[in-house]
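With one protein chain removed, the remaining protein chains of the complex are shown where they sit.
Naming follows writing order (A, B and C), and every chain is counted from residue 1.
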Amino acid sequence: MSFNTFGRLFRFTSFGESHGAAIGCVVDGCPPRIPITAEEIQVELDKRRPGQSRFTTQRQEPDAVKIMSGVFTDEVSGQQVTTGTPIMLMIENVDQRSKDYSDIKDKYRPGHAGYAYDVKYGIYDYRGGGRASARETAVRVAAGAIARRVVPGLTVRAALVQMGPHKVDRSRWDWNEVGNNPFFCPDPVQAKFFESYLDGIRKSGSSIGAVIEVVAEGVPAGLGAPVYGKLDADLAAALMSINAVKGVEIGDGMAAAELRGEDNADEMRMGNDGSLLFLSNHAGGILGGISTGQPIVARFSVKPTSSILTPRKTVDRYGNNTEVVTKGRHDPCVGIRAVPIAEAMVACVIADHYLLHRGQVGEGPSWPFPMPGA
Amino acid sequence: MSFNTFGRLFRFTSFGESHGAAIGCVVDGCPPRIPITAEEIQVELDKRRPGQSRFTTQRQEPDAVKIMSGVFTDEVSGQQVTTGTPIMLMIENVDQRSKDYSDIKDKYRPGHAGYAYDVKYGIYDYRGGGRASARETAVRVAAGAIARRVVPGLTVRAALVQMGPHKVDRSRWDWNEVGNNPFFCPDPVQAKFFESYLDGIRKSGSSIGAVIEVVAEGVPAGLGAPVYGKLDADLAAALMSINAVKGVEIGDGMAAAELRGEDNADEMRMGNDGSLLFLSNHAGGILGGISTGQPIVARFSVKPTSSILTPRKTVDRYGNNTEVVTKGRHDPCVGIRAVPIAEAMVACVIADHYLLHRGQVGEGPSWPFPMPGA
Amino acid sequence: MSFNTFGRLFRFTSFGESHGAAIGCVVDGCPPRIPITAEEIQVELDKRRPGQSRFTTQRQEPDAVKIMSGVFTDEVSGQQVTTGTPIMLMIENVDQRSKDYSDIKDKYRPGHAGYAYDVKYGIYDYRGGGRASARETAVRVAAGAIARRVVPGLTVRAALVQMGPHKVDRSRWDWNEVGNNPFFCPDPVQAKFFESYLDGIRKSGSSIGAVIEVVAEGVPAGLGAPVYGKLDADLAAALMSINAVKGVEIGDGMAAAELRGEDNADEMRMGNDGSLLFLSNHAGGILGGISTGQPIVARFSVKPTSSILTPRKTVDRYGNNTEVVTKGRHDPCVGIRAVPIAEAMVACVIADHYLLHRGQVGEGPSWPFPMPGA
Partner (left out) sequence: MSFNTFGRLFRFTSFGESHGAAIGCVVDGCPPRIPITAEEIQVELDKRRPGQSRFTTQRQEPDAVKIMSGVFTDEVSGQQVTTGTPIMLMIENVDQRSKDYSDIKDKYRPGHAGYAYDVKYGIYDYRGGGRASARETAVRVAAGAIARRVVPGLTVRAALVQMGPHKVDRSRWDWNEVGNNPFFCPDPVQAKFFESYLDGIRKSGSSIGAVIEVVAEGVPAGLGAPVYGKLDADLAAALMSINAVKGVEIGDGMAAAELRGEDNADEMRMGNDGSLLFLSNHAGGILGGISTGQPIVARFSVKPTSSILTPRKTVDRYGNNTEVVTKGRHDPCVGIRAVPIAEAMVACVIADHYLLHRGQVGEGPSWPFPMPGA
């Protein structure tokens, strides 16, 4: 809803810089009596944590999350549950080699947010990217771990489906493979290839972009708020707000431009259980900004990491021409770590709309409707 | 910020259905003493108006806008200006052939919002798509006409750059051509081709998708609000909220996935006038969610119109399998009319961030900064 | 939530000036399938309408409300119901004697908003007070008529309990009397006195203040959102936003300062039906910002109308000392007309919190709780 707050009813407000004392967020609007522990949040955070393979930044950060407020022990179940009050989640920064950045503190790195922050605010915490660092995204993952528990039956999964020009083969898609390689890749063959491919990128001091796909299943039909709170518009903002994202697609995405009406139309039939079946899912689970009950499918591109070893022309903050090389710890393909972040953001958007729908519409109508006169 | 309201400081709240008494919006938060007349808004509306060629819906609607509040005559200039109070803009509906829709009122048209609205709300104004009709976008254009005047020096232009699989040739791009053909196409050669191509689509009762590109020039550096009010995230939501949009790109967009870091980095040099020059614009004018002063470049895909003459399998609201054909007045390529709507939405987002920046940061720092000790 | 929008989930955005083309509002976030007609809204509006007795402004305005969007005929019931889309309510201005104000257009009337608007915006629609006119409150009454239907079992009633220094006798309080006199006074004896008292005020060209009390019954326990969305804080803002209001009280209000803890504590006992009974209501139905199920009781003071016949010292907009007398049509006690407005605002706040609670908490827990181990 505002600068550092995300969401409308299920909201989180994020704080912290890469090299400050801590990062964290305040989750507000979460329903009461939802069981949650720091350990459960930690599981999600560990997926995103850097330093896990040679393909992500070597910053060694335990990213240990603490729940500082908003939970209490339920007398009946003995479980720790949410109380309806704000849940503060905090991750202390422990590996902050600020000295790594001192020689470039006055130079704007091409593709980095440094110049933009400086020209906006007149001051910039340059250490590790400060507030613009991807480190902030850890708190999104933490908030998302709670969001996932808000919507009964919701499953949100993401996978890397393209690295540079190389796409996965969808006929080999296996969600179980996503955890078996350091790329969150659902195609084990392509994952093997990515290993050597990214090694080459890394050793040359370069970086490469990627495409991530997110799929949300178990989303009730009817979520979304036309006209300016459309579910797809909120998802687009959520995914575009992730660092380095440059494009977002729902369903057929950009390719929808090439389709004819008769191909794009997702036809419908009644299922044996009285529910509605769609015969295809070009729409990606959303029509008119409202979920249809089909899986929600979104994709987004992540640009290559801007921190590279090749010298680039730039200027410094005092208006002098110069060159810059980034020697810090960085990811050759920052898109990899975007996978759990995307899951979290999608979970937060859906949780938010779940509460909004429950508030505005309540239990909702029962579909199909009775025939008039019946 | 919420369901039918768009924006944070420069906001508009939209109302109205396709076949109701009127559509319109309340523009709130607009600065005072900005000259504006209904005639000036009408110029923008006429661009979007249907019935202008055989390539858009034949609904004959003058779309005459009235300013119902929020303006007054300035004593000194004698001009009609905004007063800082809410500006209500209203367009009465005059050509509402509701009978066209009566035979399909109980059938869900594949690709339409009808089922989603029905399962959400339990009731749906099916006449002409009701609230989900593209007719609502007329009020966006009206609001955008005011937004354009809020930011001094701002120019926002859009063009259709792809229809079906056919792209424009960028070497022939001429903004002056956009007004010379019924497609808002900047490439006169391709525009000629689109004429016969779309005629074929139309005559076969089919429809086709499109890609639109929007370019905003004169956007001051420093607009945008990290981390969840990023300028690009707000643009993504704004464009995705337009009917039938399925993908949004900023700068290199989805293609950024294929780039290496050294190619993606927009290098910088000092200009002769002391300003900063970027040597390329892969970023599309936005870094870290903040405008850099470069042109902002966004693209989006529009799916083919769902209303087609080919029978499609569907169900009715009572759970029976059936087929449906849409015989109403419709666009063979609804993407064409998205061009002025996209300009309006981008203008609104920029106006909003212009006010937000002025509020939070004020006049802002002067860049380049003085050397320490100087 | 912002300048001309009131509410969070149940919201309305108001527009219009006293002497413009129309006033109205867009009600957004209203649940679907609530039966409502323009006639039902008109009943509420007629209570507030000026020109009904010699004690309110003689402006003759039918205040006929039209529903311009957001309703549709329910096929099953045949009733006109809300659809979940924005409901635009419009009242055209018909009696706008602008010439009445031309001789005072450059003079600031003490106690009026004219100077404040001018110094803020640099332009002011002075005709009849423009946007600052109490005429805007008609749209609140219209919105409130819908809000009342959102919460099942809700009753909101208000009454004038003090005029100048003269209070009603609470032992004679009879809600049925409120409609029997032109003052919305629940004490028939005092109402009789007010008649001659206010006649004296009116004839002398003066004006007088008043106190209004609002009582909401049938408010479910549990509404309200600590810490900054407290039900009482929202009520205070809602009532203070009514023109000319200078003080707001909940329960014992300002008098709570004089109480001792043992007197202020509302003791509790179990009712025969298993519900909780409070033995008193010093709290006015709200504890910790959350409704307790007791009647919500609020009071507010309305200052005397600033438009009086006695000349007052002032300055004009060009910085010259001068004097001013207001000769237009005005109320000797503007507090009278605040009665239906207050009911509407309280209904809107409660409807909003009802939806917020349903969204965030759902159906909620069942109290009393089972004993541990039971």
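Criterion: a residue touches a chain if its C-beta (ideal position, glycine included) is under 8 Å from a C-beta of that chain, and two chains touch if they have at least 3 such contacts.
Note that the structure is predicted; figures quoted are calculated from it, not measured.
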Check the whole complex and report which displayed chains the hidden chain contacts.
A, B, C
Who touches the missing chain here, C:Pro31, C:Pro186, C:Pro304 or C:Pro340?
C:Pro304
With respect to the chain omitted from the figure, which of C:Arg170, C:Lys192, C:Lys246 or C:Lys327 is a touching residue?
C:Lys246
To test your reading of the contact rule: which positions on chain B touch the chain that is missing from view?
9, 29, 31-33, 75-76, 84-85, 226, 355-362, 365, 370, 372
Residues on chain A facing the left-out chain by the touch rule are 1-5, 11, 13-17, 20-24, 26, 28-29, 32-33, 66, 68-70, 72, 74, 81, 83-88, 117, 120-125, 130-131
In the full complex, which bits of chain C touch the chain not displayed? Write them out.
1-6, 8, 14, 108-123, 131-132, 136, 162-165, 201, 206-211, 221-230, 232-241, 243, 246-270, 274, 276, 279, 282-284, 286-293, 301-308, 310, 312-315, 317-321, 335, 357, 360-361, 364-365, 367-371
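We adopt the following convention: only the chains that are shown with their structure count from here on.
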From the mean C-alpha coordinate of chain A to that of chain C, what's the distance rounded to whole Å?
44
Just how far, in Å, is the C-alpha centre of chain C from the one of chain B?
38
Any chance you could list the residues of chain B touching two or more other chains?
1-5, 14, 117, 120-123, 131
